[in-house]
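One protein chain is absent from this view; the other protein chains keep their places.
Entry: chain A
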Amino acid sequence: MSPPTSSSSSATTDESLSAATAAAAPCARHALLCVRDLHYRLPPAARGTADACDASGRLLWQVPLLDWTPAHSGGWVHLKGDNGSGKTTLLRVLAGMQSPTGGELQWAVPGTERVHYLHQQPYLFDTSVSGNLVLAARWQPQRRSAGQQRVQVEEMLDWSGLSDKARQPARSLSGGERARLALARAWLSRPPVLLLDEPAANLDQAAVEQLATRLEQMCREGCAVILSSHQDNALSDGCSARWTLTEGRLHTESLL
């Protein structure tokens, strides 16, 4: 594991801590997410300018120390950063879909499969709207009878407002409807943590507001949500914390 080159100035990070001290610090008692000396270096092939490189690749970002406990009052975390700042990589690392270059990451939920990541453009399977939900019901970690799965699918169709389009091919939906279907498909198994990569990208104002309504409901029901975007939008209004990736460092800020 390569040592971090600088310390973070995030709200939960003590800048005076050395990397070794940060890495050894115990996790806060009620933290849902505990991060120690997490960093990601781009592979050498993807290096940028020579002065930004070292033998093991350019440092994209690092998070020396972060303990995150979602707000009881709901609201989500808005992960903000410029294009190319590493938001997607950070979310994928947090979801366990990509390995960091080094460091430790621990969720206080059993199994990383309970941390659900949604792509910037969610992939909809080549089947009907209800078919996509049926697959999610069949694959969910908790075992459910066929009857219970049918009820879940019906509930999610209602929740997403797509009941009248249940038999329609999923890929024929509009952008906003696709986003709602992907969210409903993810929410069907009630994951405790949901990571959304640029969910508002390519959506009009009305679609973003519909998405925000559903995210608020999910947060009220206890789901911890982190969503990324490179700029403020309608989804930024509902956030309880803001994490900003700047120059490879994560800055956290509570908005409560």
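Everything that follows uses one rule, which is that a contact is a pair of C-beta atoms (placed from the backbone, for glycine too) under 8 Å apart; a residue touches a chain by one contact, two chains touch by 3 or more; residues count from 1.
In this section, contacts and distances are computed from a predicted model.
**Student:** One chain of this complex is not shown here; going by its UniProt record, which of these names is it: "ATP-binding cassette domain-containing protein", "ABC transporter permease subunit", "Biotin-dependent carboxyltransferase family protein" or "Phenylacetate-CoA oxygenase subunit PaaC"?
**Tutor:** Result for the unshown chain: "ABC transporter permease subunit".
**Student:** Taking the entire complex into account, which one of A:Tyr40, A:Trp68, A:Tyr117 or A:Trp243 touches the absent chain?
**Tutor:** Of these options, the touching residue for the absent chain is A:Tyr117.
**Student:** From the list A:Ser172, A:Gln217 or A:Thr246, which touches the chain that is not on show?
**Tutor:** A:Ser172
**Student:** Which residue numbers on chain A touch the omitted chain?
**Tutor:** Residues of chain A in contact with the hidden chain: 95, 97, 113, 116-119, 121-123, 125-127, 135-136, 138-141, 169, 171-172, 185-186, 189.
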